[in-house]
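Structure, as structure tokens:
Removed: one protein chain of the complex. Kept in place: all other protein chains.
Chain nomenclature is as follows: A, B, C, D and E, assigned in order of appearance, with residue numbering initiated at 1 for each chain independently.
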Amino acid sequence: MKVGARNKIEAEVTQIKKGDVMCAVKVKLSGTDIMMSSVMTTDSLDEMSIKVGDKVHVYAKAVNVLLGKD
Amino acid sequence: MKVGARNKIEAEVTQIKKGDVMCAVKVKLSGTDIMMSSVMTTDSLDEMSIKVGDKVHVYAKAVNVLLGKD
Amino acid sequence: MKVGARNKIEAEVTQIKKGDVMCAVKVKLSGTDIMMSSVMTTDSLDEMSIKVGDKVHVYAKAVNVLLGKD
Amino acid sequence: MKVGARNKIEAEVTQIKKGDVMCAVKVKLSGTDIMMSSVMTTDSLDEMSIKVGDKVHVYAKAVNVLLGKD
Amino acid sequence: MKVGARNKIEAEVTQIKKGDVMCAVKVKLSGTDIMMSSVMTTDSLDEMSIKVGDKVHVYAKAVNVLLGKD
Partner (left out) sequence: MKVGARNKIEAEVTQIKKGDVMCAVKVKLSGTDIMMSSVMTTDSLDEMSIKVGDKVHVYAKAVNVLLGKD
């Protein structure tokens, strides 16, 4: 499936912090040491049955990516 | 300055596509071959005077990062 | 593929308005008369080669869905 | 009141899951079997006094709507 | 109507920059000198018939508000 998000990166799940409604998932971008985080509902986490070690794709719409410059 | 976004990655600007109101900026994450895109207003681009070759930081709030799993 | 967005709806593309950097795509939710709109970069549109009549899935993260009440 | 979001759909609240800071609200789009979810702060939920059975409007900015294609 | 966004501020439209698909609207928060900007589709702008001088409400979901600290 193709998804209309400019940013699609392969990653591996390294940590899951599960709360009552929301949870935070940490991933490491494949072939790098770069960590990223995703927050989703615990319902989504359960439905996808995401667990540590899983290979996933990271998606972010370009409009939600911000740039900063020193 | 610290910014309350979980995802902060060093990158270099590789391409700028400037439209009437919005523009798209492509960056390459430092030390990798991973490309990401950011869409912002042309006013923001001009104010930050972003140009190809600039070192920037990529920010994305974790709530706007989506995971996909095969 | 499973995607960690709570909202995933089948739809058909009914209209595409293409701008210089961004484009707007109208879709009709399958089996209903409900119209929705998506804005993406023209690069995304071209990469997915979306055209009128295409069957697509609409995704929206629950955190980006707002409720209003009279 | 008119709101500058391209996507405005009538719906009925079917389920509320309330957490410490955030809550998830499930709605069914009127005249359909399509379910959608919204995540908001519990403060917003309390202020709007949303409860199961309420008629609401679902809003999503077009920039936050993603399309996927098989 | 009540809207489930934590941030709702009265403002006045001071400038409109209309592009092919998207447009940028500048507003001044009422009783202050603080300027804010909103980007929407030109379709939304036309539907709401927003013009300079209009009194509007600014909405932003709390999840899309970022804090920075020196």
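The rule we apply is simple: a contact is a pair of C-beta atoms (placed from the backbone, for glycine too) under 8 Å apart; a residue touches a chain by one contact, two chains touch by 3 or more.
Quick caveat: nothing in here was measured; it's all calculated off a predicted structure.
Although one chain is not shown, part of subunit B still touches it, namely residues 1-6, 38-41, 43-45, 47-48, 50, 57, 59, 61-63. In the full complex, subunit E touches the omitted chain through residues 3, 5-7, 9, 24-25, 27, 29, 31-32, 34, 36-40, 48, 50, 54-70.
Listed for subunit D, the residues touching the missing chain in the whole complex are 1-5, 19-22, 41, 43, 59, 61, 63-64.
The working rule: only the chains that are shown with their structure count from here on.
Chain centres computed from CA atoms place D at the largest separation from subunit B.
Looking for a copy of the C-E interface in A-C, B-C or A-B, one arrives at B-C, which has over half of the same contact pairs by residue number. Centre-to-centre spacing of subunit A and subunit D amounts to 23 Å, using the average Cα coordinate of each chain. Remark: subunit C and subunit D have CA centroids separated by 17 Å (rounded to whole angstrom).
Looking at subunit E, residues 1-5, 19-20, 22, 39, 41, 43, 59, 61, 63-64, 66 sit in touch with two or more other chains.
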